[in-house]
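With one protein chain held back, the other chains of the complex are shown just where they sit.
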Amino acid sequence: MCRWLAYAGIPIAMDTLLFQPRNSLIRQSLSAQRSVAVTNGDGFGLGWYGDLPRPGLYRDTMPAWSDANLRSLAEQIRSPLFFAHVRASTGTATSRLNCHPFRYEDWLFMHNGQIGGWASVRQDVEGMIRRDLYRSREGSTDSEAFFHLALGNGLMADPVAACARTVAQILDLMAREGVSEPFRMTAACTDGRRLYALRWSSDGRSPSLYWTAGRVEGCRDGLVVLGEGRQSVMVLSEPLDEDASHWNEVAEGSFLVAEGGHVQVFPFDPPG
Amino acid sequence: MCRWLAYAGIPIAMDTLLFQPRNSLIRQSLSAQRSVAVTNGDGFGLGWYGDLPRPGLYRDTMPAWSDANLRSLAEQIRSPLFFAHVRASTGTATSRLNCHPFRYEDWLFMHNGQIGGWASVRQDVEGMIRRDLYRSREGSTDSEAFFHLALGNGLMADPVAACARTVAQILDLMAREGVSEPFRMTAACTDGRRLYALRWSSDGRSPSLYWTAGRVEGCRDGLVVLGEGRQSVMVLSEPLDEDASHWNEVAEGSFLVAEGGHVQVFPFDPPG
Amino acid sequence: MCRWLAYAGIPIAMDTLLFQPRNSLIRQSLSAQRSVAVTNGDGFGLGWYGDLPRPGLYRDTMPAWSDANLRSLAEQIRSPLFFAHVRASTGTATSRLNCHPFRYEDWLFMHNGQIGGWASVRQDVEGMIRRDLYRSREGSTDSEAFFHLALGNGLMADPVAACARTVAQILDLMAREGVSEPFRMTAACTDGRRLYALRWSSDGRSPSLYWTAGRVEGCRDGLVVLGEGRQSVMVLSEPLDEDASHWNEVAEGSFLVAEGGHVQVFPFDPPG
Partner (left out) sequence: MCRWLAYAGIPIAMDTLLFQPRNSLIRQSLSAQRSVAVTNGDGFGLGWYGDLPRPGLYRDTMPAWSDANLRSLAEQIRSPLFFAHVRASTGTATSRLNCHPFRYEDWLFMHNGQIGGWASVRQDVEGMIRRDLYRSREGSTDSEAFFHLALGNGLMADPVAACARTVAQILDLMAREGVSEPFRMTAACTDGRRLYALRWSSDGRSPSLYWTAGRVEGCRDGLVVLGEGRQSVMVLSEPLDEDASHWNEVAEGSFLVAEGGHVQVFPFDPPG
């Protein structure tokens, strides 16, 4: 399992959320509170939007907590939309190519969870990825494969339908292979403007997911300061501090869409 | 392109060939003499046999010339059969998972060259890999894919036939995709007893390949000392020193088999 | 804090102790049981003796638990004497040069603990290192500095006296700087034949240290199998399994010497 955080709103220095809060994502890399895997030290990644349509990407294999470069980037770079991810491998190797987020053109994708029986269904899943998209497949994770399959299913045009179709396709392959392990995912993707997130699993036991909206004014004594207004949205694996009024849980089987500070959460029920 | 070296014979400390010769493999990583790519600094790998049937593997992404660990291992470990490889990427990422040699059970494989139009044929090549073998596919290189495809084609039972069939299959896929770039390879594989090597290309312009046999007695003033007897065999991308009497070129379109110091080289002519 | 293990005895494959036991050192890197720092993921190191007087050294910055190279080396290499260390930084950077063990000629040294007020006394400690020894100082840790200072104090000739003198010198510098933090260390060193270990602290709260002797016959169900005879000795930060009959605690303020399976533990009481 892994932990991740997505932010969209007024431009902020990324360390405001990645390093400063009491239960910051970087702290979660060393000691997560609501995760099966306490330690998320098998690499990390950062994707952020700046002046270009294509986001920047910074991924490395060391634990997030010990990377001086990450701290420097997070302090320096102000961004209106960024994804950050700390990884606990579920089997595939620790490699930059297996670190989230994944990028395709102007899109970012990141994931926490697991396609059950991945070793059995991988070749078939990869075979279904659209030929031109396959060129950008670099690693061996189920997460990157899901992203590419979903892209071919129209992720850029209709994220909800594409995710539903992709989930259904994978469930079908799992069934054919007689896989009994569950398929679980909390995932996020974005085109640089809208933020999409999904919490779903075949056994109703998805990894945790939360969201909040407000004006991020900084961090004080390890607590995120959220002002009036809904200019900014965060979607994340676990709360950054213990202020219960801030963090809303995303229910099992939900799809979340955020744009301009407005958040919609509706049921996600893939066919199959 | 890359540079590699395979040794089979009396056990020797690996640095005898990797570090001590004037044109040692590590020197080739910084400045190769007979290679399209002068610098082979995109990672390296070492595979060696010890007390176990399964070989050891040490691969990393830094240049071979600057890795203190590699020097230490090469000094310490004596082995009767080892493969070493320094990589110059032809497009795929610098990652441990893309470093040679590749291992499957007791076998090692390494490669220098390129499957023309790899981006176009990759998905089809991968789709032809035997399902159970696909589980050990970790990276994205053409080299590792060739190895896995050849394993499914019976590499362990009949290496010549398996390589021929694999080359033919790939040529067929290249033709279907209308690829005009050549397919070139000098490759080596072993089960820990016999050493196999291949020099072949679709356009008659394979990377260079040499072999020698004799009793490796060490290295003096940067020259490999080869004594009487044919106890040991080396197959390698380029000579380790300028002593022309030592190094025999492997002709284009050849397959080499070495065992117990005996070397056979015969024509390799895949159907197709 | 860190965790380490030293082995001396009949040659064994290193993974017998590093990977196979229930509470193996590699498991301790992810989740130590008797350490202030639960996670020891800031690099690791391995030093071992083979055919040469000078030991081999393999150190890297990733967590020990995720390094495929380490697993391969540990499986392949049989050694009669090896040191292994997993690091939790106490402030200095994660870098190969700061990973233990440290090597000087035929000697190895590793350490768990901290020189109180290191930032204040470092320049003075380094200034006291013998000029010729200073050339091999590569990192910035207190541990490596202690080793070099001790070498100049005669570590190779009389380890007990050299350690006592070095501790006294450092305590003196700490006192001059008004350092109130404690000086704590459990350390080990060896010349490839004798194994020395030290557990001492200025405040009586040293990191834990254990030892055992016997014939290591392997690992069964995660339990180390120790046969009759005292051919082998282990000194280590924490027991490798819960078999209480195996593991003897080294008392505070002790120096341990092991050779040929014989272990002596006597009080260590530095002047000052």
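All chains are identified by letter, namely A, B and C, in their written order; residue positions are counted from 1 within each chain.
By definition in this document, contacts are C-beta pairs under 8 Å (C-beta built on N, C-alpha and C of every residue); 3 or more make two chains touch, one makes a residue touch a chain.
Predicted model only: the values in this text are computed from it and were never measured.
Peer 1: Thinking of the whole complex, not just what is shown, which of A:Arg3, A:Arg59, A:His111 or A:Arg184 touches the missing chain?
Peer 2: Of the listed residues, the one touching the omitted chain is A:Arg59.
Peer 1: Among C:Ser31, C:Ser140 or C:Asn248, which one touches the chain that has been omitted from the display?
Peer 2: C:Ser140
Peer 1: Kindly state which of the options C:Arg34, C:Arg122 or C:Arg215 is in contact with the chain not pictured.
Peer 2: Going through C:Arg34, C:Arg122 or C:Arg215 one by one, C:Arg122 is the residue touching the chain not shown.
Peer 1: For the chain that got dropped from the picture, name the residues of chain C it touches.
Peer 2: Interface residues of chain C facing the absent chain: 92-93, 95-97, 119, 122-123, 126-127, 129, 131, 134-135, 137-140.
Peer 1: Which parts of chain B are in contact with the chain that was left out?
Peer 2: 30-31, 38-39, 41-42, 61-63, 66, 68, 89, 93-94
Peer 1: Kindly note down the residues of chain A that lie in touch with the hidden chain.
Peer 2: 13, 48, 50-52, 54-60, 68-69, 72-73, 75-78, 96
Criterion: only the chains that are shown with their structure count from here on.
Peer 1: Quick one: how far do you have to rotate chain A to sit on chain C, C-alpha fit, nearest 5 degrees?
Peer 2: Between chain A and chain C, the superposition angle is 180 degrees.
Peer 1: Where the centres are mean C-alpha positions, what is the separation of chain B from chain C, in Å?
Peer 2: Between these chains, centre-to-centre, one finds 39 Å.
Peer 1: Which residues of chain C are in contact with two or more other chains?
Peer 2: In chain C, residues 68 touch at least two other chains, as defined above.
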